[in-house]
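A quick write-up on the structure given underneath.
Moving on, here comes subunit A:
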Amino acid sequence: MQQVFKKPAALKDVQTHFCPGCHHGTIHRLVAEALDEFGLQEKTIGVASVGCSVFLYHYFDIDVVEAPHGRAPAVATGVKRAKPESFVFTYQGDGDLAAIGTAEIIHAANRGEDITVIFVNNTTYGMTGGQMAPTTLLGQKTSTSPYGRRSEKEGFPIRVTEMLAGLDGVAFAARTSVDSPKNLMDAKRQIKKAFQYQVEGKGFSFVEVLSACPTNWGMNAVAANERVGSEMCEYFKLGVFKDTASL
Partner candidate 1 sequence: MFMSGFGGQGVLLAGTLLAHAAIIEGKNVSFLPSYGVEKRGGAAHCTVVIADGDVGSPVIGNPSVGVILNQLSMDKYARKIKVGGICIVNSSLVDLFEFDRDDVEVISLNMNAIAQKVGDPRMVNMVAVGAYAARTGVVSLAALAAALKLSLPERNHKYIPANIRVLEAGAAEIARNGEQLVL
Partner candidate 2 sequence: MGAIEAGCRYYFGYPITPQNDIPEFMSREMPGLNGEFIQAESEIAAINMVMGAAATGARAMTSSSGPGISLKLEAISYMAGMELPCLIVNISRSGPGLGGIDASQGDYFQAVKGGGHGGYHMVVIAPASIQEMYDMTMHAFDLAEIYRTPVMILGDSVVGQMKEPLIPHRRPKTEFPAKDWALRGTGGGEQRVVKSLFLGDGELEAHNWKLHAKYQQLQEKEARWEEYETSDATLIVTGFGSAARIAKSAVMMAREEGLKVGLLRPITLFPFPVQAFASLTARCKKVLDIELNTGQMVEDVRLSVARDAEVHFYGRPSGTGSLPTPEELLEQIRRYL
């Protein structure tokens, strides 16, 4: 019988701990497929962050260092500088990257570190129980914005990809989503492009992936997935914001 679908080699044969309807598993798969396609698994050092994404090493069959909350881009900088021949990526959520780790991401990007950052934006702190994140949408209710996020008190959701695209050190920056087959295929393309930048030594590459957190949003998987495609995509526009080498 012909095998038409299989697990990427860069992923282990284990079940994830992610909630039903969570997109982490899907995004893990896209990243793993890209690693496979470039033949990078054996020279990759992943940098895990704090949040639901911390268990990177349980699912990926690659070397991993676990960074403190928000510090993954600094840790990745140290790894890449000490081992320039390795392929280095971080995998961070919105609380990790856009709140406590704002300084680290901006400066790693601005230095043009030869690393790739996968930024998973689900508009909430997932692991700690659905608190308000820097990317939480206006009016969105979370466990720490029970009346909905108000711009006058909590400010506006941060558009990280646009912000980073404005830095001269950034070679590639794109926002993608995994809510529909079409968007998912595009996300895969952009992740591969980001990896190619690093493979060719062309500098800092960044891919934001909009994703769902049904559990903390209080939605079922289908409704949560729909929210990504509607509300989130409306505020966080999909697209390639920087592509310096037009790869």
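Note that a residue touches a chain if its C-beta (ideal position, glycine included) is under 8 Å from a C-beta of that chain, and two chains touch if they have at least 3 such contacts; residues count from 1.
How these were chosen: all candidates are chains of the complex that A comes from, given by their letters.
Nothing here was measured: the structure is a model prediction, and the numbers come from that model.
Colleague: Subunit A in this complex: which of 1 or 2 touches it?
Modeller: Per the touch definition, subunit A is in contact with 2.
Colleague: Where on subunit A is candidate 2 touching in the complex?
Modeller: Residues 41-45, 47-48, 54, 57, 61-68, 71, 74-83, 86-87, 103-104, 106-107, 111.
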